[in-house]
Structure formats: structure tokens, C-alpha cells
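Would you mind keeping the following structure in view while I ask a few things?
Note that this complex is displayed minus one protein chain, with the remaining chains in position.
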Amino acid sequence: MSTSTAADLSYLDNTGTDPAVRARLVVGDNDFHSITEKVCGIVEQPRTPPAWWVLFAISSSLTLVLFAMIGYLVTTGIGVWGLQVPVSWGYAIVNFVFWVGIGHAGTLISAILFLLRQRWRTSINRFAEGMTIFAVVCAGIFPGIHIGRVWLAYWLFPIPNQMLMWPNFRSPLLWDVFAVGTYATVSLLFWYMGMIPDLASLRDRAKTRIRYYAYGLLSLGWRSSNRHWHRFEFAYLLLASLATPLVLSVHSVVSFDFAVSIMPGWHTTIFPPYFVAGAIFSGFAMVVTLIIPTRKIFGLEEIITARHLENMAKIMLATGMMVGLAYSTEFFIAWYSGNRYEAFTFLNRAFGPYAWAYWTMVTCNVVVPQIFWSRRLRNNPAVLWVASILINVGMWFERFVIVVSSLSRDYLPTSWGYYRPTIIDVLTFVGSFGLFFTLFLLFVRFLPIIGMAEVKGVMPQAHLDRPGHRGHGDYHGDIAASEVV
Amino acid sequence: MMSPATATELGIADGELVELEAGGRSVELPVCLLPGQARHSLAVALGYGRTAAGQVGNGVGVDVYPLRTLAAPHILRGVSVRGTGRSHALATTQDHFAIDTIGFAERNARAGTLVREATLDAYLADPHVIHAHDHHPPLISLWKDHEYEGEQWGMAVDLNTCIGCNACVVACQAENNIPVVGREQVLAQREMHWIRVDRYFRTDPGLTMGEVEDAAVVFQPMACVHCENAPCEQVCPVAATQHTRDGLNAMVYNRCVGTRYCSNNCPFKVRRFNFFNYHKELAETTMMQFNPEVTVRARGVMEKCTFCVQRIEAKRIAARNERRPLRDGEIVPACAQTCPTRAITFGDLNDEGSAVSRSREEPRSYATLAELNIRPRTHYLARLSNPADGGAPAHAEGHADDGAHGKESA
Amino acid sequence: MSERTAPAAGEPGALYGYLVEFDKVDELLVGARAVRDAGYTRWDAHTPFVIHGLDAAMGVKKTVLPYLVFGAGLTGTVGGIALQWWTNAVDYPYLISGKPLFSLPANIPVAFETTILFAALTALVAMLALNGLPRLYHPLFTNRAFKRATDDRFFISIEAADPLFDRSATRELLESLSGRTVEVIEEA
Partner (left out) sequence: MQGKALDITTETRHLDGVLRPALTICGVLAVLGLAGSLLLAGAGEGGRSHLLETYLVSFAFFLSLSLGALFFVLLQHLTRAGWSVVARRIAEVLAANVWLLALLAVPVVLGMGHLYHWTDAAAAAHDPLLAGKTGFLNSGFFLARLAAYFAIWGLLASFLHRSSVAQDASGDPALTLRMERLSAPGMILFALSLNFAAFDLLMSLDAHWFSTIFGVYYFAASVVGFLAVMPKILYVLQWRGILRNAVTVEHYHDFGKLLFAFIVFWAYIAFSQYMLIWYGNIPEETQWFLKRQTGDWAVVSLILLFGHFVLPFLLLVSRMIKRRPLLLAATGAYVAVMCWIDIYWLVVPEFSPGVARFGLLDVLCFLGLGGVYSAGVLLRLGRHSVIAEKDPRLDESLAFENA
């Protein structure tokens, strides 16, 4: 593994394919301390960079737009949106599914990759988990505001009330309440728990009292004790094992919202795994969209390496193909079923009034990822970035196609309709991006965006004692050359 | 109104504003394409474009009296039509969207199974002819069905006698305090009718919209059919719609939080949502016109046909006071009461002698979308026709087509 | 600090224990084995990240956490099913879509989520509780060098409360390791 001169940036390239050598997960001359410096340095910059302020101003303004739209909606009525009778779920639900989908990558990277011993996760998991939380916050807003009487949303919880009534546990919307609620809670726990040791690092480096106390409080008095680490690791493993089926379940439950119905185009048994694959797909796309500029701005190329990006590109390719397989299976079965309504729904998707949405979806989700077959293209961050944005667009359209095109033409042709969003719909959607980025910017400014303790644990220096142990994970390589402590 | 074929000839699109000129006078009207309108003929409605009709009537539509002359009070000849290229949105409660080719074909194909018909000859030859195309496995659930005891309300609509006059729609609207939402909301497809008359055109198969010369109309009044296994009920998270003991698919307005999930999962799309507070700006006197027996729905709740539950309860209480059982035919929902041809029968399905039960026995009786195992409580009696030439309507593949059956005709 | 004026254990100024710092992982592991073999029980290693093999080197016993979490998960499942059964089939039964009052297939998702929720909350809370966290103050925090325990240094601390603790013998043991100077930590 080359650790070449500073002028030569090729040392950043760890995308080699030699099967006998594991790519290093951290490149360059890094030791434990330099990792701490690099990651904490982002948070510890005494002056907030102007670019941050500009972005923050934009995103917080958009957040205000979101709140204004919600205010208008609540005071006026759902009618301010473009909904009508065949299509009585529109942007709000599309956005909900979109954001929840994005919110899957974090826990996926953390939990599933953890269980699969994909050590490259350590550089990106914190970041992705943060993104999960913010996406789930955005997602959580939509089912709340999309109901006709927002002020009664608490009726969806099984709270004893004076009507002596309980919610209907047969409804998938109630499952959603539990699934998304659990998911938000567990993701938050997972994120926070993983952050405790890093918060302690920030505490121990604090130069001001406020920082000392703030991070001190948040890190709960973590003192790096190995007896604590032991339970911590076990708890982390358990949380990962719990979060993995949870991730699957949450998007499955979201898919049940559609799949339990009897609407053609909604009632499809493949929805649960297909939604999960789509969620992973869109989640990774969003991580890539965010991480490429972030690593550039903060100079994290040595920790979030080219290999990381390449791995994510491959996962996007794989999940994109899964989604494509699901599209074609659905199409095939729609014909095979011999069910007139089912068959028409799919014909209508591809050639009806919403064909534009359908083909946007297919192009972005199935065609675009094909460029990742090329090693050169997937290792080009600019190409990857653009592709990831297109995939985000495509995944939004996937939900749009499912929700809107299916509803717009169901059983009785006399009730067919064509849904058009209003400006309020659009601004609410745009506003949710404002909220997402506001939270994201705050995260980048105040919390450690890379799990330092975990990155250190996969560095070669951490395993000097046990040569045999180099085996697993996507690191190892010749230790001798990389011994730079 | 203009036939699609004529429109194609003239190069005029649906909803386009056209200038009609006759005898040097002209008016500008939007075109509404209607299959079945005779070729090269137009129909315009008198009575619109009034200036002193009060708040409701002023400025609605176009006054076509300028075209009318003493010499030709009803039929004008030699009218010239010129498209203007501008268009006008016609508010209709059906066909909210211009139909594309695949949608057009699909509608034609579906109409035959939704609205069933047969010729008298075919029916006499085989009374079950209208079920000839039911191909579905036995309607059995994966769980043990409930036993329904006591009165079980049901309805039968005879398509043979229904003339599609829309009186039921108006009666329902008056009885159940259904808001009048206005043109804009209708354009946004948010009309509130609990019962509507679904209209399909029967055309020759294989024609595209522009080629349709002639069309017959079939129609079907459609309200909530109170499915036994109602798809809407199970998806409601707050149990705002559930089955009553007497089989009504009840809507609990003050429990409804407005997720609209029930509407999505309703195959008939008969549920209506209060997108706004439609009662907000009504005059005191208008409010006093409301039926005090029926709740006025708030903003953000779903509503739909109740089988006139207020009437059911009133009769039930009366019968209980008189210590007698309810008589068949005693309870009459507003739509049935108003129907000029008595096409709607209402009664107890658990009572074998009731009119509605007897109508179930008829071979003509069928339930729309029965293959979904939703067990609708409203059944339809298929329409029989006896065309003079013995040919015409094949029950089989229905042929319908598009057009406009508008509430507003410019 | 003389014996005579020594405050009672736990009071300010009392001896908490010794702390020794290591630069490298392997040094720490060697040290940990030595301390383990000497029979100490109230001692600990402090590392900025998890070091595999350290648990064995220290002789840390397996935590009971998985059993707690499994129990909590089971409680969640049973609780979730019971909640749905009681609310929808017993306390307020209503006819919904002709489905049975107790519709088990429809109850699985919620029961699953409550399982995960209970188990996950237990995992975190029990982990913290077993670790005695949050504990915002600790004598070790008084040591400046210890701040690098969250950065790049490795430590072993032995508490004075350990039955085998002996001021000189323990110090000798620690000094025999390849760490830096042994530091004295006092309660404050």
C-alpha cells in the first residue's frame, strides 16, 4: 500500500482490486491522534465558516416556508393541496415514503454492515445515522399534517380517552405509528449511543467551559473504561441485531400501507422486500449526495476514502437492479394474473397520463445506475454525485408513480381523475428539504460527524498484537508498510 | 354539445371555445364532446348567461338567445362553427380528465361487467346470461365469517327502470345536508354527492375517441354499497368507519381524523371528503334549511351514504313505541323515496319475504365488483332491452365511451 | 500525604488508585494480562476504542445484557399482542370489514415493533445502568494525562479499594510494565 509523497494525490486511491490485499480504510499518514484532530477539528473551528452561514440561511428560510405552509394548511384545510377523490393521497404521502426511505440508509449502514463485518462502515456510519434521524424527522411531519384534522392526530395512539375507544390495530396506519415511532427512537438511541465516546473526546479537548459542560453532560461521564466498553460493545451489537430487522420492518410496514389495500397497483405481495430495497437504494443515494461535498469541504478524503464511495456505488447498483427486478416482476405478474384491473394499472403507468413520471422513474432508477458498471465512472466523485442526485429524483418519482398513478385510475372508470399538485404542495416539499438541511448543518457544526472511536478500531495500528486478526473486515494489507505510529 | 367525430372533422378539441355564427349573429361557447350527439349537429342549452338571477344565477354560462329567431325557435340550420384555440374548463362530475387512447379502450371494455345488460331474447334463453362472465373462485374468506343477526339492511337498484334522471342525487343532497361545493371544487374533482349516476357510453369496439359516430348510454346509480367485508373499514386507524350490528357501513364523523385512507381503499370511490369547511360562509337562513336529523360535517372528515340511517332509526323508534316489528317497505331512504320510477328498493335482507330479499333471488341480480369478496349490500338488477331489430346490446363486452354528462352545460 | 492525615476512603483527598499510561495497544495488552494474573479485581483499562482481545486479557466476564434484552423483547411481544387483543377484541370490540375481532395476522407488525422497542430501550438503559453511567464526576478526570484516553492513549488503573491493593506492591507491579510513570489519583 503506497504512502507516497504529499504532492501526489494517488495515495488517496485505495480502490485497487488485488484480492490478496485488503484496501486500507484510512489512507495517508494517519494515527489515532490525527483522526481525533481531523474530526474534532470540524467542530472546534473557532469561527463558523461563512459558507456554513450562507447554507444555513438558505435552509432555515426554507424551513420557515415549510412551517408557513403547514400553518396555512392547518388553518385552511387539506383542500389547499391538490388532492381530490380518486387521488386522496398525494405529495404528503409521497414525501413521507421518500423521506422514510432515505432514513433507512443510516441504520442500514450502521446495523447491517456492522453485522456483516463490513468495516468500511465506520467512516460513514455516524454521518448516515445523523442523516437518518433528520430524514425521519422530515418523514414524521407528513403523516401528521396530511390528516384532515391535524389537532386530533393523537387519536392514533392507544391512549385511554373519554370516548372509551381504542384505535383500530388492523389499520396499517397504526402500524406506521408504531413502526416509525420505534424506528425514530431506536435510530436515535443507536446514533446517540455510538456517539458517547466521541462526545467524551470533545469534552476532553474542550477549551471553553460551555463546551466542557455541554459535551460533558452529553457524554454521560464516559471514561473509556474497558469494562464499560465490553457492555457498550455488546449493547451495540444487540442494538444492531435489533435494528436490522427493524429497518426491514419499517419500510415493509410502509409498503403495507399500500399492499394491504385492494387497489390494483397497490395490492402486490412483493411490495415489502421491494420497498426495502428501494429504501436502501435511495438512502445510499442521499448519503452519497451529502458526503461527497462534505468530505471535500472538510478535507476528509483520507477517512472517507475513494473505496468508501466505490462501495456505495456498488450497493446502489445492486439495489437499483433489485428495484428494477421488482418493477419487471410486477409488470409481468400484472399481465400473468389475468386480472383486468391489475393489467390495466400497469399499462396505464407506462402509457397513460402519468407515463412521464413512470419513465422518469425507470430512467433514474434503473438506467442511471448502470454507469456504475464502469470502474472509471463510479470512481469519479463528480459523476457519482450527479448520479446519486438523479437516483434521489427517481426514487421520489417511484413513490409518486405508486401512490398517484395507481389511485388515479382504479376500478370504476367514472371515478378516474388526474391529480395535480398545487403550489402549496410543492412548497411544503421544498420546505422539508430546508428542515433536513438545517438539521444536517447543525449536526456538522456541533457533533462529531465521523465515529472516531470506531475508525480508530479498524486502523492497522489497533491490531498490532494479533496478526491473525487482520483477516476480517475490509482493511488489513501489509501492516509493515503502514506502521506509521 | 358536439359528437367526437364532428369535432375531429372540424379540428376542435374538448373544452375549446368555438364561435357559433348563424344569420350574422354569433356567440362564443365551449365545446363539450358527447358521443351519441348526431353527426354535424350541435346542441346548446337555453337559459344561461342571465343577468338578474341573483347571486347563484348571474353570469353563469352564455346567453344563446341572440341565435334564436322567431323563424327558427328550436332548430337552426346553417350554423358555422369556428374554433378559437382558446379553451374553457367545463366542470363535470365525471370525466375530469380527457381520456387518452388506452383509458378509452379500457373504459369500453369494463362497462359491460360493471353495468350489465342483456337483450330480452338472450335473457329468456338463459336467465343467467348476465352472470356468464363471472369468473372468480368461490367467495370465501380466510377466516370464519361473522353471523349477522337481526335486521340487515340492503338495497336493490333496478337498472331496467332507472332512467338516470339524477333525482336521487338531489334528494340525497337535500336530506343529508350535503354541501354544495361550487364550480371550482367540482373542477378539482371534489364534488360531494353521496349518490351519483355513473354513465358509460356503448360504442362499437375498437374505435378511438375521435371515430365515435354513435353511442348508446348505460348508467348505474352508485352510492356506498355497504360492503359486508368493507375494504374501507379495516384501514381506518381510529375505527371511524365500522360495521353496525344491522349491517350498515357506518361513518363516525366525530371520530374521523381524516386520513382519507378509506377513500383510497374504496373500489367504488363513493366516499367524499370535506376538504374545506364548506359550511363556513352560509347565511343564517341557509343554515336553517338543514335537516336537523343529520349531522353537518366538519372540515377534514370523510362522509358518505348512510342508507339514511336517521330514517331507519326514526322508524325503528316508532315501531318500538308501537310495540310492533318493522314492516317491509316502511323505511325509505331519500333516494328511493324520490325515484320517479321506483328503481330503488330498500329493506331487510334477513327477512326472506322483504322486497329486497326477493329481488336478490332474481337471476338479474348482481353485485358490482363482487369478485373482490367485499359482499356489497347493494345489488343491481341487470338491464334488459328489447330492441326492435332484435340485435343491439350485447351484454358481453360492454362498449362504452366518453362524453360529458355535465352538471354545467355552459 | 502521610498515613495519619489520610482521609477515609471516598472522601476528598483519599487515595483512589494508581493510573499508568501506555502508548501502544500491545503494551496495554501485556500490562492487562499481568494485572489480571496478579489477581486484581477492581481495576480497569481505559482505551479510546474497543480493543479486541482486551476483554480476554483482562478477564472480563460476559455481561448479562443479552438476557435482559431477550427478556425485554419477549415482554414487548407479549405486551404488544395483549394490548391489541384487549383493546380490539375485549374492551371495545367492533365489526371491521368482517374480520375477526382478534385478527392475529394484522397484529404481528405492532407486536414486532413493541418487541424491538422494548428490547432496544433495555439495551441502552441496561448498558448504562450496568456501567454506572451517567456519572459525570470521577476521580480519574482529575488527571490531565487521562484526557488522552479518549484520543490516542491507553491506561490501566487499579483502585485502592481492591483487596489486593498495596501501595508499594501495586506500584511496583505497574512500574514493571512498559508504560509511563505511575500516577496517583486522589478523590476530590
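Note that the chains are named A, B and C in the order they appear, and that numbering of residues resets to 1 at the start of each chain.
Methods note: a residue touches a chain if its C-beta (ideal position, glycine included) is under 8 Å from a C-beta of that chain, and two chains touch if they have at least 3 such contacts.
In this text the structure is predicted, and so the values were computed from the model without any measurement.
**Q** Write out, one label after another, the shown chains that touch the chain missing from the document.
**A** A, B, C
**Q** Which residue, B:Q152, B:Q185, B:T203 or B:Q234, contacts the hidden chain when the whole complex is considered?
**A** The single option touching the absent chain is B:Q234.
**Q** Given that one chain is not shown, which residue among C:L15, C:A72 or C:A106 touches it?
**A** Selected residue, touching the omitted chain: C:A106.
**Q** Using the touch definition up top, pick the residue from C:R33, C:H52 or C:K147 that touches the left-out chain.
**A** Result: among the candidates, C:H52 touches the missing chain.
**Q** Would you mind spotting which of B:G54, B:G78, B:P138 or B:P292 touches the chain that isn't drawn?
**A** B:P138
**Q** Considering the entire assembly, which residues of chain C contact the chain that has been omitted?
**A** Chain C touches the missing chain through residues 52, 70, 97, 105-106, 108.
**Q** In the complete complex, which positions of chain B touch the hidden chain?
**A** 135-143, 229, 234, 371-374
**Q** Can you list, in ascending order, the chain A residues touching the missing chain?
**A** Within chain A, the residues touching the omitted chain are 17-20, 22, 115-117, 245, 248, 252, 256, 259-262, 267-273, 317-318, 321-322, 325-326, 329-330, 333, 336-339, 373, 467-472, 474, 476, 478.
Heads up, the rule we're going with is that only the chains that are shown with their structure count from here on.
**Q** Report which of B-C and A-C is connected by more C-beta pairs in contact.
**A** Answer to which pair has more contacts is A-C.
**Q** So which chain ends up in the middle if you average the CA atoms?
**A** Closest to the centre of all protein C-alpha atoms: chain A.
**Q** Any idea how many Å lie between the Cα centroids of chain A and chain B?
**A** Whole-Å distance between the two chain centres: 45.
**Q** Could you give the separation in Å between the centres of chain B and chain C, each centre being the mean of its C-alpha atoms?
**A** Averaging C-alpha atoms per chain gives centres 68 Å apart.
**Q** From the mean C-alpha coordinate of chain A to that of chain C, what's the distance rounded to whole Å?
**A** Chain centres of chain A and chain C, defined by C-alpha means, are spaced 30 Å apart.
**Q** Residues of chain C touching 2+ other chains?
**A** Each of 94, 96-97, 99, 103, 106 in chain C touches at least two other chains.
**Q** Which positions in chain B touch two or more other chains at once?
**A** Where chain B meets two or more other chains at a single residue, that happens at 231, 234, 239, 242.
**Q** Would you pull the chain B residues touching chain A in the complex into a rising list?
**A** Contact set of chain B toward chain A: 94-97, 100, 102-103, 106-107, 109-111, 114, 185, 188-191, 196, 198-200, 222, 231, 234-239, 242, 255-261, 263-265, 267-269, 271-277, 298-302, 369, 372, 374, 400.
**Q** Going by the contact rule at the top, pick out the chain C residues touching chain A in the complex.
**A** Touching chain A from chain C are residues 24-26, 29, 32, 44-55, 58, 60, 63, 65-66, 69, 73, 83-84, 87-88, 91-92, 94, 96-97, 99, 103, 106-107, 109-110, 112-114, 116-117, 119-121, 123-124, 126-128, 130-131, 133-138, 140-141, 146-152, 155.
**Q** In the complex of these two chains, what residues of chain A are touching chain C?
**A** 31-33, 36, 158, 164-170, 172, 174-175, 178-179, 181-182, 185-186, 189-190, 193, 197, 200-201, 203-205, 216-217, 220-235, 238-239, 242-243, 245-246, 249, 252-253, 256, 452-454, 456-457, 461-466, 469, 485
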